[in-house]
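Removed: one protein chain of the complex. Kept in place: all other protein chains.
Order of writing sets the labels: A, B and C. Residues in every chain begin at 1.
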Amino acid sequence: MSGNTFGTLFSVTSFGESHGPAIGCVVDGCPPGLAISEADIQADLDRRKPGTSRHVTQRREPDAVEILSGVFAGRTTGAPIALLIRNQDQRSKDYSNLPETFRPGHADYVYTQKYGFRDHRGGGRSSARETAVRVAAGAIARKWLAERYGVRICGWMSQLGPIEIPFVATREIDGNAFFAPNAAIIPQLEEYMDVLRKSGDSVGAKITVTATGVPPGWGEPVYGRLDAEIAYAMMGINAVKGVEIGAGFASVSQKGSEHGDEMTPQGFLGNHAGGVLGGISSGQDLVVNLAIKPTSSIRLPRRSVTLEGQPVVVATHGRHDPCVGIRATPIAEAMLALVLIDQALRHRAQCADVVCPTPVIPAHPVG
Amino acid sequence: MSGNTFGTLFSVTSFGESHGPAIGCVVDGCPPGLAISEADIQADLDRRKPGTSRHVTQRREPDAVEILSGVFAGRTTGAPIALLIRNQDQRSKDYSNLPETFRPGHADYVYTQKYGFRDHRGGGRSSARETAVRVAAGAIARKWLAERYGVRICGWMSQLGPIEIPFVATREIDGNAFFAPNAAIIPQLEEYMDVLRKSGDSVGAKITVTATGVPPGWGEPVYGRLDAEIAYAMMGINAVKGVEIGAGFASVSQKGSEHGDEMTPQGFLGNHAGGVLGGISSGQDLVVNLAIKPTSSIRLPRRSVTLEGQPVVVATHGRHDPCVGIRATPIAEAMLALVLIDQALRHRAQCADVVCPTPVIPAHPVG
Amino acid sequence: MSGNTFGTLFSVTSFGESHGPAIGCVVDGCPPGLAISEADIQADLDRRKPGTSRHVTQRREPDAVEILSGVFAGRTTGAPIALLIRNQDQRSKDYSNLPETFRPGHADYVYTQKYGFRDHRGGGRSSARETAVRVAAGAIARKWLAERYGVRICGWMSQLGPIEIPFVATREIDGNAFFAPNAAIIPQLEEYMDVLRKSGDSVGAKITVTATGVPPGWGEPVYGRLDAEIAYAMMGINAVKGVEIGAGFASVSQKGSEHGDEMTPQGFLGNHAGGVLGGISSGQDLVVNLAIKPTSSIRLPRRSVTLEGQPVVVATHGRHDPCVGIRATPIAEAMLALVLIDQALRHRAQCADVVCPTPVIPAHPVG
Partner (left out) sequence: MSGNTFGTLFSVTSFGESHGPAIGCVVDGCPPGLAISEADIQADLDRRKPGTSRHVTQRREPDAVEILSGVFAGRTTGAPIALLIRNQDQRSKDYSNLPETFRPGHADYVYTQKYGFRDHRGGGRSSARETAVRVAAGAIARKWLAERYGVRICGWMSQLGPIEIPFVATREIDGNAFFAPNAAIIPQLEEYMDVLRKSGDSVGAKITVTATGVPPGWGEPVYGRLDAEIAYAMMGINAVKGVEIGAGFASVSQKGSEHGDEMTPQGFLGNHAGGVLGGISSGQDLVVNLAIKPTSSIRLPRRSVTLEGQPVVVATHGRHDPCVGIRATPIAEAMLALVLIDQALRHRAQCADVVCPTPVIPAHPVG
């Protein structure tokens, strides 16, 4: 698959670097007739925006999206939709001592090995700012999924470093900077982050993202499995080191009598499968967890090498997220939307004429 | 991506069902000149074969592979290579009471929802026997990677149900039916399995698969990331519910000062990254873990529904693996080979002329 | 696009060489529920079969197709369909003097340049026998297109060497070995061929293939245009050197007032466009012409070079078609079917919900 295009029927081709004039993407294959505006997309982007709390990077960006094509009279035409986001706030001097050294944990070294040289400004192509594009494209996908199928996508932080965050309610997610579904635990998280920031270190996080209302039948056996596509999408997000569906790694020690979700006419009796069976959606809630590694750019001095292979010590200053996971939730939601719309279109390409003889088994009540 | 083709430059298109006359695949894009024979492929298939111990399914299959095309005078010609494996041992009567019911935890229900009906014999397309094809194709990939780049792929079982298996040595892996890298623990594993089999239940497992000798530079930023392709390949294996790279889910609670792998001219000082940075191989060992769920086919009675939506109780008899994970290691190795050869070819397509100015940093001694 | 897979949603991956044990393909993405049998496919294959008249190669092949997967209880399941055709009649000795020389006009030289060596038996991968696979896959596509949309595909020979063949009626096509839509001209064609065969030379042909009943809207603007996909499919047939749609090369000297097909509520007033406008089907008959070059294997001595680059004279004996075009019609029909089904599925993926406000303009009466 092309390294810069995601999806086959609803595809997103992104472009742009963190310190170039703009970032953007081309969304191709969107069904015509969907009402979409810059405001719709901006709403999702604003959730992701830097500078919205003291816990995230202090770079100020309006992240204003511009629709260049594919929309006429407020509706998608079926032609490709180009989205552009101009970069406003770049501080190249923060990167001025970097061209000769490789920052540990970053892609500097591997880019140089692969391409022979690299654009060192702001992490170039590997920067997390590129993810703004995914959120923009995901906004279009989410709207279509919601209107056409009633699919709702919702994500939250389920663990910050060592602190597990019990799920209380979805309505609490947007009330704090962490996307935590638990207002009561916020003071504890904030205190933890204040200590962390002062120490100059960073920590990881776990994100949970779900989708309700996905009908059974999306995904294709063997290689085009829905769970495989989800894993591909999520592991492709910067800083993700693990992906699990449903019970995930807890399945390792589970018995079949416990893990297998029994079925009754009134509904499934459990959802260890996380909404995917045999690579195809079961109609139950999709449940996905992502493991996000601690930020590699920390103020503590770290050993590294220069371009010539000489030892050096690197301390990274500038504006960085002490926990990348804090802003990851909208990105994970967007990627799930992109996977689902592509699967929806693939399913109807092959199976639009199918009349299923069997009733749909309702999802297990607690998602 | 097509649901039955894996890979873009070195691609594998598989076909065949468990209870049809044959299974097989077409391998396209293999570089010409590779010495390959049916014996080379058969060696890898035999590691996977059912009936080799009392701990796995008692179905007896020779799994004899036949090369139909693409090889001339003992070497690949560059033309597509068709592999065929005839099915010999099918006991359809074991599935005789199943056409009207959905087995919980299997794809029966979702297939019917997607396609309107299904081939109920032996799990049809979703059967694990299809994975023999992946092992066959993977054998070709492994040979090329070893000869061209010195890449070695090695996998093992790192946990059986609740029992963690400490790594002792790779040479112990092929000495037992579990692919456990630890001869001393085998009696404990066998005892556990005997109890499990008598109980009629099943359990999950964790598999670790590694690759050494991968040069830095494989993988493409943003969407075609090496780790994303690995996640896609592994999550696409039957029964896999989680994939992690390097420290994986342990990264969640790690600090950046601990997780980030420092670099010195003598080598990396750690490998929490698992061999991938920014989506590109770093030259360090690739380290991947898979979570495999417990087998869904168990003898214990389970509640389910019929095709008409009526409640029913299902007890699955016949020949099944009480732990699917026991035979998963060769499949995971094969999938890693398929990912790596595709990435190798993609890298040389774009970067064959690159001369890298920077020395390669040696891998951390303990993979 | 993979060199051995045609199509994206309804895809065909072929394998096998002319002198190997078998040829075949995997058809992926076929909608479920289509009634298909080996007899359905065999009917199309038999039209193509060698040895059916004195004007074609005298190789005798039953070309018996076997369905290995993807069909259950007489209907497609939605799983991939593997088709196998065993090769029975190979005369390798006819190729015994060839390993060291390159036959002019064949792919021998270019294969060696590309791959470093080649499988010289029977033309290896470049042999025209591989096209039997396309006809087999095309049979499935044609059945679906006919049943689902009422699309009918029909081709014929419109020129044999210098002899133009006026179109009389479709019912005359299957009454002769040439697929000529004109019974009266057959004696003239047969006489021409008898003289040609005695001379040891060969000649080209022009094939016309049409599709009626294609609804408007298939094809995607800019790069995925229906006419571009048709050109790709047809130019990909062995020995084709030109493809034109509608008026084709006659358009060069036409005025816009003549070429442009006017529209009235009762229908189009012409079809110079050949059924495609702006890359999308117009609802008019698709009309495509193919130019087929004369067979390269002739008995007349031809100058060539050996593997070492030494001059040599080659006279090709054995069983060859003096006019490849005579058997090309079923192949062109099959390729058109494969293009159309892929386009049909792509269109419904993106546009299944579209309600068109504008009435369909009927096609011009004479296709």
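The rule we apply is simple: contacts are C-beta pairs under 8 Å (C-beta built on N, C-alpha and C of every residue); 3 or more make two chains touch, one makes a residue touch a chain.
If you're wondering where the values come from, they're calculated on a predicted model, not measured in any experiment.
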Going by the contact rule already stated, which one of B:16, B:29, B:138 or B:181 would touch the omitted chain in the full complex?
B:29
Where the complex has a chain not shown, which of B:86, B:197 or B:348 is the residue touching it?
B:348
Absent-chain contact - pick from C:172, C:220 or C:285
C:220
With the missing chain put back, which residues of subunit B would touch it? List them for me.
8-9, 29-33, 78-79, 148, 221, 345-346, 348-354
Could you please point out the subunit A residues that touch the chain left off the display?
2-5, 8, 11, 13-17, 20-24, 26, 28-29, 32-33, 66, 68-70, 72-73, 75, 77-82, 114-119, 124-125
Touching residues (missing chain, whole complex) on subunit C
1-6, 8, 14, 102, 104-107, 109-117, 125-126, 130, 159, 161-162, 201-206, 215-225, 227-236, 238, 240-265, 269, 272-274, 277-283, 291-298, 300, 302-305, 307-311, 347, 351, 354-361
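The working rule: only the chains that are shown with their structure count from here on.
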If you average the CA coordinates per chain, which chain's centre is most distant from that of subunit B?
C
At what distance in angstrom does the C-alpha mean of subunit C lie from that of subunit A?
45
Calculate how many whole Å lie between the centre of subunit B and the centre of subunit C, each centre taken as the average of the chain's C-alpha atoms.
39
Could you tell me which residues belong to subunit C and also touch two or more other chains?
8, 29, 32-33, 78-79
